[in-house]
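Structure below; questions to follow.
With one protein chain withheld, the remaining protein chains of the complex are depicted in position.
We just call them A, B, C, D and E in the order they show up, numbering each chain from 1.
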Amino acid sequence: MTEAARPPIAPVCDVQPTRPVSVGDLVAAVEAMAARRLRFVTATCLDMGGRFDIYYHFADGVKLDNLLVTIPREAELPSITAVYLGAFLVENEMKELFGINVVDIAIDYKGRLFMTELDQPHPMAKVQSGATPAGQGE
Amino acid sequence: MGLLEPLLKISPLTLAAVLVFSPALFGVVVFAVRTKWSRKGVVTVAGWVLTLAAITVFAIAFVSRTALSATLPAKAAPWSMIVAGGDLALLAAILVIAVRFRSAMVFGVALVQLAVVLYAELTGGHAAEAAPSVFIDWLSVVMVMIVSVIGSIIAVYGLPYMKEHERHLGIDEAGSHRPGFFLTMLVFLGAMNGLVISDDLRWVFFFWEVTTLCSFLLIRHDGTDLANTNALRALWMNTLGGVGFAVAIVLFGAHAHTYSVQALLRSPMGAAASLPILAALACLMFAAFTKSAQMPFHSWLLGAMVAPTPVSALLHSSTMVKAGVYLLMRFAPAFHGTQLSNVLAIAGGFTFVATAFLAIGQTNAKKILAYSTISNLGLIIACTGLNRPLALAAAVMLLIFHALSKGLLFMACGVVEHGIHSRDIEDMQGLVNRMPLTTLIMVIGILSMLLPPFGVLIAKLAAIEASVHLPLAMGMLVIGSTLTVAFWTKWTGRLLASEPGAVHPKIEHLHVMYFVPLVLLTVGAVAFSLAVFPLLTELVEPAVTQYYALVPGAAGGVDLSTDVLAVPWLLVFGVMATAVLAPVLVARTRPDEEVGAYMCGEQIETPNGSGFITVAEQSCSLSIRGHYFERYVGEDRHTLWMSLVAASLIAGMFGSVAVR
Amino acid sequence: MGLIDIARSKSPWILHFDAGACNGCDIEILACLTPVYDVERFGIINIGNPKHADVLLVTGTVNKRSARVLRNLYDQMPDPKAVVAIGACALSGGVFHECYNVLGGVDSVLPVDVYVPGCAPKPEAIIEGVVMALGKMQEREHARKRGAA
Amino acid sequence: MMLSSVIRNLFSKPATRPFAPAARTAPQGYRGAVEFEEEVCIYCGACATRCPANAICVDRVAKSLEFDPFKCVQCGACAEACKKGCVQLQIDYQHPVAVRHTVAFHGPPKPTVAP
Amino acid sequence: MMAEYLTALAAVLAAPFLGGILMGLDRVVSARLQSRQGPPLVQPFYDILKLFAKRRMAANTFQMISVSVYLASMVLSLALLVMGQDLLVLLFILALGNIMLILGGFSVKSPYSQLGSQREVIVLLAYEPLLVCMVVGTYILTGSFSAASVFGLERPLALSMPAFVITQTLVMAMKLHKSPFDVSASHHAHQELVRGIYTEFSGPQMAVIELAHLYELVLLLGFIVLFWHTNLVVGIVLALACHAAVIVLDNVSARMTTRWMFGFTWSVGLALAAANLAALYATGPLPR
Partner (left out) sequence: MAQRTVIPFGPQHPVLPEPIQLKLTLKDEIVEEALPHIGYVHRGVEKAAERMDYTQNVFLVERICGICSFIHALCYCQGLERLMGLEVPRRAAYLRVIWSELHRLQSHHLWLGLYADAFGFESLFMEFWRSREMLMDIFEKTAGSRVIISACCIGGVRRDISDQHLQETLETLKTLEAAFDKSSEVMLNDYTVKKRTVGKGVLQADKAIMLGAAGPVLRASGVEQDARQTGFAAYDELRVEPVVETAGDCYARAKVRIREVRQSLDLVRRAIAGLPDTDIAVRPKGRPNGRTISRVEQPRGELLYFLAANGSQKLERLRVRTPTFANVAPLVHMLPGSELADVPVIVLSIDPCISCTER
């Protein structure tokens, strides 16, 4: 999908393949990336209503290599910080802003990375999940 | 003056008997009549008796302005047998202890000492009759005052302390070890008095060994494994020192043919002394080093802190360790002008610096105090090594002020320990909020070790001034004094670190037998400090001048007067007092607003003090630990090499005998 | 009286807090300290410690976390003191009005004496703002004195 | 190294620019304070739609325009959008003020013409 | 005697003004070294006055005592110096003030003030031996610790104790909290400890501290003047030169760590001192 949307004209030479993996295979796939000495760039989360699309971006010099995990809204997402410690911020961010249940983060901010207790939970989520059922978010 | 006339009529021997034996007698009463009330009463009375006797001695000396001396008739009793018997009995006791605790070290050392003592007895042991003779000059008076007054105060303080102590250990009145404890304490005081007023070295040696034994008993009082180990260490080290002492006696007997200290001092000494005499002096120094816990023998005093606090207070401030430096001060004129004296100064200076350095890394309050004691004793020894009137005056003043301040600090520490159940100075953080009165006393005690106008500092000033002629020693004094600042300041800082909001805390309740001794010593420390200059010019200076009259070429009084005394101290004290009092007294002292400490904008008050909000919006209470620089000043890193250096300095002392 | 007024107006020590700015305004404040603008010629020092500060410069949008800090800092400044809000963000939230973690301008948390608009305001504007704030601070102080008398 | 720099500084003129009254003016094209020319405005609202800061509020019906200088980030989008050249960014910066205020103006009431 | 007291009084009264101007000069020169215009010369006075006029905000009463003793010790030290009194005593009184300030810093449970105090202790440890060694140097020359006896020398101290001019300058840099020695506090707050030991002193208390700094500055410069007592003009020029050196040093070096500072003063500083002392022992007139 990303491939299709990529316009041919822009003079950008980075190749951006995206490989879908299942949640169960995620950590293994990430370990494979680590074995190739790829640098973890970040993860991107998209709230697609009923599910989350989560991209993991890795870089090898000019090339990017991406993994795409799709999980249902309430599912658990394993942390990859055991492999790439650097992912702790972005995983905490996903947890807080989208309400994704990321488990076993090396440095866990318990959903309080950016905001204080009083703020609206999971502001980036299209549907408020967890403690606040849909519709009560705003 | 007239009022004091009758005092002069009191025989020195009577006084001596009171000073030496009355404590022991009272001790026996305490031991025999085992009730709470009798104990309280008798110990207090013993304290009063001792104090009065000491004051009498002081008054007599003050009025008569000469040393008191007297000798019992030689024929009255088989004195030599008595003293020899005493020595042997003590050694036997030590050997029994060694067997009982299976300490090869103690056993070996005691055997060696036995050999030397026997040798002394069998050979020239009878160079002179050992009739008890008393010699009380200003140095003795000072020591008697310290032992009797401060010692008594500590003993009284020990009453409530030991009660609480045993309550903690779960020991009831019936099984109480207190009778034995106070017996030992009182005997200890008597022995110390005996040590400082005897003129005959054999008697000095006897009392010397009594203190060794008493200190062993006191250190192992709690009977734990640690207490036993540490007590045994103290025992063998001090017995080893005793060997040195005994050898010195042998040498003196063989080569000077007298055991009278005064006679010895009048015989050709200093540069004129013969080699064996110098060797004997070096042996005495060795003995003093062990008793005064100088490096490398400092470990026994550090270990002694397992004992209940009154014991520490006693050992550190008024007894035991003071015996060593007393001996050196007593003999200072004898080695004046020798190389030995210089090495002594360096050796003392080294312990002064080294232990001040090690103290920086300690968090245990008693250990800091112990290091500080060792350090100060080193300083006193350095002063005797510098061996000039000014230096000796400094030594005397240090003796007095250190005893006051250290007694005070140990006792305060004991109170704090019972209050907060910790000796860690980190746990004393903000003590000013919890125990303001004790803290105030403690702070005064610490500052009295550190700041002008308190006596310790003035003494240090004199010491530095006296040391300019021995640059190496001077360097040590300067650096040591500087290092001292580090741990005292840090400790005081911990005490004062207070939380806002608790600015006017409630004053804690202190047991009257805590309160009175603490206040007495505090007042003493402050009063003596304020009177430091009269004390110096009126008492110490004449005494020291007199002292060095014996030594040809060491004339000249205390030259401190020229510079330090010229300072308008009245102005200084006045301005300082105003500076301290002004903010307190002037009406507008209270701040308009009391706010919390700055914590980068995230401060909050938590149930256990100030804190801040941090990671994951959690609150975290602020914790600040002092700097101890373990990486740099850690004991385990430095003790070994320092001990080696110190040991070689002692070896150097013996070596210097050869080169004069 | 007079002397102290002069001293106050000649020695404003500032404390700067970024309550959620983009950095633009903060850098312009820092630029004020540098040789080209050199605010020390007006006696201004960036003291960095609320307990010594006279003027609090706030930049950026305020969120709950920074609001807490802002309040704390303000409370730790001894009177007389003044607050200057710098930049569109600190004035109203600026371009971030759509953001979920923005409470609004600084005046939703603290009483603001002077507003310095712009994105980012020029250093000149910031200096002008501080001077203005001093005037207001003096006025308030005088009023307080009169009230007390 | 640093020594030579600081010594040179000591003996040369300071880099400090004089402040008021001789303050220097910004170069041409500087995006300073936003100003409206009330007369030319046709209340079309183009500026308001483009404004990223919601600083401008145009009521096309009531023919009124309200501008909040506290919200304005001086991006210049309004000036680009306005075909009438009604809104312009001045060279002079916007001066600090002590009280909140807005700029508001409105056009002549719409002539009531029946549609 | 009376005259002595009057001179001391005069010095004590004049010192803040002199110190203020010198401090102002310090700031102007610093600014100029950084190519800035800098504050007015009388800026320190504005600052102190303003601080005095701020509301008193304190964490506890001990802070107030500590600053007042700090000021008193500075004033006293200056008076003693002017009166030609014992220098060793003077140093201890000076240290007393510093220790009280440190205790004041310790008395607040604030991270920065505590850490600042801890570091200030080390700063004190770093410079104190240098000061004492200098005084010992004068003793070797004159046979007395009194400043007055230095006045009696015929040869300027600087000639017999050149290394101590350097150590004294270092001490000045340390005491004035200048780079590279501004580890426990600095005059501007761009440092890891905010304002270090001063963090928790505010308003009038801070004013007292600043006032004490003025005395301290005069005192430190007075020490240097002592090095060329034979000609006061030369002495003052020397003092100003040392001050200038400190300012320049401040501007051409980074702040170093406490550990480095301690190591530096105890190695280089003490070596300088020891070398000079050794030379004095070798050549100087050992009295009595």
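We take it that a residue touches a chain if its C-beta (ideal position, glycine included) is under 8 Å from a C-beta of that chain, and two chains touch if they have at least 3 such contacts.
Everything quoted here is computed from the prediction, not taken from an experiment.
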- Query: Touched by the hidden chain, which of the shown chains?
  - Reply: A, B, C, D, E
- Message: One chain isn't shown here. Among C:Pro12, C:Gly43, C:Gly60 or C:Pro80, which residue touches it?
- Response: C:Gly60
- Message: Which parts of chain E face the unshown chain closely enough to count as touching?
- Response: 33-36, 111, 115, 179-180, 182-183, 186, 188-192, 194, 251-260
- Message: Could you pull out which residues of chain D are in touch with the chain that's been left out?
- Response: 1-2, 4-6, 15, 26-27, 29-31, 50-53, 73-77, 80, 89
- Item | Where the unshown chain meets chain C, residue by residue | 15, 17-28, 30-31, 33-36, 46-50, 60-61, 63, 65-66, 69, 73, 94-96, 98-102, 119-120, 122
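We take it that only the chains that are shown with their structure count from here on.
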- Message: Touching both chain D and chain E, which chains are there?
- Response: C
- Using each chain's Cα centroid, which is most distant from the centroid of chain E? A
- Item | Chain whose Cα centroid lies nearest the overall Cα centroid | E
- Item | Chain separated most widely from chain B, comparing mean CA positions | D
- Query: CA centre of chain B versus CA centre of chain C: separation in Å?
  - Reply: 60
- Computed distance of Cα centres, chain E from chain B, in Å: 36
- Task: List, in ascending order, every residue of chain B touching at least 2 other chains.
- Result: 593, 595-596, 598, 600
- Message: Give the residues of chain C touching no fewer than two other chains, as numbers and ranges.
- Response: 35, 38, 41, 49, 51, 68, 76, 78
- Message: Can you work out from the touch definition every pair of chains that touches here?
- Response: A-B, A-C, B-C, B-E, C-D, C-E, D-E
- Item | Touching residues on chain C, where the partner in the complex is chain D | 35-38, 41, 84, 88, 91-95, 97, 105, 107, 113-119, 121-122, 124-125, 127-129, 132, 136
- Note on the structure: The answer for chain B against chain E in the complex is residues 429-430, 432, 450-452, 457, 461, 464-465, 468-469, 471, 474-475, 478-479, 481-483, 485-486, 489-490, 492-494, 496-500, 503, 556, 562-564, 566-568, 571-572, 575-576, 578-580, 582-584, 588-600, 609-610, 622, 624, 626-627
- Which residues of chain C touch chain B in their complex? 17, 49-51, 68-70, 72-73, 75-76, 78
